[in-house]
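For this depiction, one protein chain was excluded, whereas all remaining protein chains were kept in their positions.
Entry: chain A
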């Protein structure tokens, strides 16, 4: 269970000159599907994610999660933020435990799970460190563990690796691939990195800016399980060339 459906969704920000962030967006994401939203900054891809996360309200249209309406944030739609957004006064362990603890789940249930997740993201030794003592990549690992501990039906990831250096980004992509391939959660992944979108996603939705629209949908039929080694595969390069051509075309159409 983790289907997402956008129907003719419009989001405008009022003001002297109202900004149309999203213009009649249609998008269907199936159970267990990994969809990447690819586009330049300011194209509304984060707005799209914020709507399904329940952080913002759409102006018109219909939006559903698992067939139900979305009116507030909730643990079944876990968000991984660009800068991790960990609470700086809590240790790594306390940050991961925040969700289960506010949901008043029994400690005996979530504590073993946190230990398991810490191992999964390679941070056992840092359970009692503060976020400020971690590197950017480690912080984002905590952000992912914090989302996974809630057993979400969908993972909403807003450029989670955008602020990381190339090497760290690759190891995070591999980590995400491994985790997702074993869990099979629905993922909506916002990025402006073409390689990242191809490597991770089943399907790539290309967005254009002003007004924000999904202009192309491309299915990535690279076999799974994938790994970052495939970044140099001929098949990968072919995909990339095709996507770049589509993006150029889309840009021309919307210029």
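Note that contacts are C-beta pairs under 8 Å (C-beta built on N, C-alpha and C of every residue); 3 or more make two chains touch, one makes a residue touch a chain; residues count from 1.
Definition applied: contacts and distances are computed from a predicted model.
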item: Listed names "Xanthine dehydrogenase family protein subunit M", "Nitrate reductase subunit beta", "NitT/TauT family transport system permease protein" or "NAD-dependent epimerase/dehydratase family protein", matching UniProt entry of the absent chain; value: "NitT/TauT family transport system permease protein"
item: Touching the absent chain when the full complex is considered, from A:9, A:92, A:150 or A:218; value: A:150
item: Selected from A:17, A:69, A:132 or A:219 as touching the chain missing from the view; value: A:132
item: For chain A, the residues touching the chain missing from this view; value: 53-55, 72-75, 77-79, 81, 83-89, 98-99, 102-103, 130-136, 139, 146, 150
